[in-house]
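Heads up, one of the protein chains got dropped from this complex, but the rest are sitting where they should.
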Amino acid sequence: MTAERAIDIAAAVRKGERSARDVVDEHLARIAERDGELHAFNLVLADEARAAAEAVDAAVARGEDPGPLAGVPVALKDNLCTRGIPTTCSSRILEGWRPPYDATVVERVAAAGGIAIGKTNLDEFAMGSSTENSAFGPTRNPHDPTRVPGGSSGGSAAAVAAQFAPLGLGSDTGGSIRQPAALCGVVGMKPTYGAVSRYGLIAFASSLDQIGPFATTVADAALLYDVIAGHDPLDSTSVHDRLPPMVEAVRQGEDVDGMRIGIVRELMEGIAPDVVAQVNRAADALSAAGAKVDEVSVPACVYGLSAYYLIAPAECSSNLARYDGVRYGLRVDAPDITAMYSSTRAAGFGAEVKRRIMLGTYALSAGYYDAYYGKAQRVRTLIVRDFDAAYKRFDALLSPTSPTTAFAFGAKSDPLAMYMSDVCTIPSNLSGHPAISVPFGVGEDGLPVGVQVMANALQEATVFRAGAALEAQA
Amino acid sequence: MSRINGDDVRHVARLARLDVTDEEVELFTGQLEAVLQHAQDVEALDVADVPPTAHPLPLANVFRDDEPRPGVDRDEVLAMAPDAADGRFRVPRILGEAP
Partner (left out) sequence: MSGWETVIGLEVHCELKTRTKLFCSCTNAFGDEPNTNVCPVCLGLPGSLPVINRAAVEYAMRIGMALSCSVEPSIFHRKNYFYPDMPKDYQISQYDQPINVDGWLELPDGKRVGIVRAHMEEDTGKTTHVGGGASRRSSALDNMGSTAPAGRTRIHGAEFSLVDYNRAGVPLVEIVSAPDMRSADEAKAYVNELRSILVAADVSDGKMEEGSLRVDANVSVRQAGAEQFGTRCEIKNLNSLRSLGRAIEYEARRQVQLLESGDVVVQETRHWNEDEGRTHAMRSKEEADDYRYFPEPDLVPVAPDASWLASVESSLPVLPAQRRSALASAAGVAASDVALLVELDLDDLVGSAIAAGADPKRAINRAANEVAADLEGARRLSVESFTALVKLEADGKLTATQAKQVLAAMLAGEGDDPAALAAAKGFEAMSSDALAAAVDEVIAANPDAWAKFVEGDPKVAGLFVGQVMKRTSGKADGRLVTELLRARAASAEA
């Protein structure tokens, strides 16, 4: 069944042709039917969603415009703070914690008439590529429940793929929106670093994290992007540039005549053949639509994985220090505070989180800073420079999103093997550039394949345009 | 060449205030070693002349005005505390002084 589009729902609700309450009830019914199996949600907000929907309907009845997301259910990754509503990061250490404030993006979604329908599952503290690292059990891929949905935003991706909500919000630090989008056959987009406020996003790696949209169509992703993007005085790293509405860019998407698109050579290596085939098919389709497609080398991309696995853990080791049992969350009692810290954190964090905290602490520690973290930040500059060179000759870059289609649970138990899942997505986190994953064909196993389009900083319009063109050809 | 050993892991676990069992030390040592081994491609690069990228975008001088705004209500804050008394957060005995 083709998914209902957010754009259509909002239009109908705003005109009074449909009630938001009905929309929400339909989605809640679908959730009740299938989420027991999929576990996309840590928490379904049935009462809250119904109340919010009724408020939207009341506004419409008064002749007011509830906004561009009127009545549209939105699934929120459970690392986004929602006031008074448990926000767990799928970790035992925050089990039951209710933030006293909303994330900026959560406020903006609500102000646009969007309905928060639930908090979705994720790899604990957003660390992972399969959602198997959740302390509350994994999420299953709606296309094949024996397979992972990807991660870390596996819950939001699965929720949109299973039509539990037309829209979802996730966070992307090394590919955590795009990779699960690819594995679940939906659209997932990572904005330019700073384009969307991080205030209220529970931090993993501060210089890499970005919040972004999930949707079933590029146009819907653009709709949500326009609502959440924009400067926030509460986030010092938030950009001040005003970007044009992305829904406009998408409308122009049919026309990619003359757009110069480069296939990144380094990101085509080590990729499953059926995925490569889809990327090539995508390149051909864009070419047929008038784009100038060629191969391009971005040499420093090969260092991306290593640089990432020094920078991200280092920042996370510091960001996760606050989970110490003093002010909120889990506390394991002990006779003195140091023992309390150590027991609490040992009990509260899962293995992957501990691994990254230790790796990060090591990379920052005395005598190792220059060799590890310090060096990785310089390698980042090399990556930015190589991208800049590529963007002198090309408007957009093309690559696979994920090296494979969705893999089976337990298939990548070796951490390093799991880290490899992010090889195509990591470079644009390091550079801070925008990127989108668009579903394009299926693999040999019939599972969805995602193709990635990247563009230069603040060139979201290019990303959405090319993404829309791809979608039209899929 | 071993980049990280069990003592390093214990040391780092202490710095990070994480209790680790002997099994975990062994497991983590191997896994961290593998990651650092993989990262030797970065280690081998000569990037002395390359400036670090702390931020992808060249922002500077982002400030806010010196105007007070209401914060969070104390009761709301203490309600989420694992232990509180007298309007304050309560913690077990602290050994040693603040650095």
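In order of appearance the chains are A and B, and numbering begins at 1 in each one.
Note that a residue touches a chain if its C-beta (ideal position, glycine included) is under 8 Å from a C-beta of that chain, and two chains touch if they have at least 3 such contacts.
Since the model is a prediction, treat every value here as computed from it, not as a measurement.
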Footprint of the hidden chain on subunit A, which residues? 80-81, 87, 89, 94, 97, 99-101, 103, 198-203, 205-207, 233-237, 314-315, 317-318, 321-322, 324, 326-328, 333-335, 337-338, 341, 361, 364-366, 369, 373
If you put the missing chain back, which residues of subunit B would it touch? 11, 14-15, 17, 54-55, 59-69, 71-72, 74, 77-79, 81-99
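In the analysis below, only the chains that are shown with their structure count from here on.
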Between subunit B and subunit A, distance of the C-alpha-averaged centres to the nearest whole Å: 23
So, in the complex, the side of subunit A touching subunit B is made of residues 97-98, 100-101, 192-194, 207, 233, 236-237, 239-240, 302-303, 305-307, 309-310, 317, 321, 324-331, 333-343, 345-346, 349, 354-355, 357-359, 361-362, 365, 371-372, 374-382, 384, 414-416, 419, 430-433, 457
Which positions of subunit B touch subunit A when the two form their complex? 4, 8-9, 12-13, 15-20, 24, 28, 31-32, 34-36, 38-43, 45, 47, 50-57, 59, 62, 64, 72-73, 76-77, 80-83, 89, 91-95
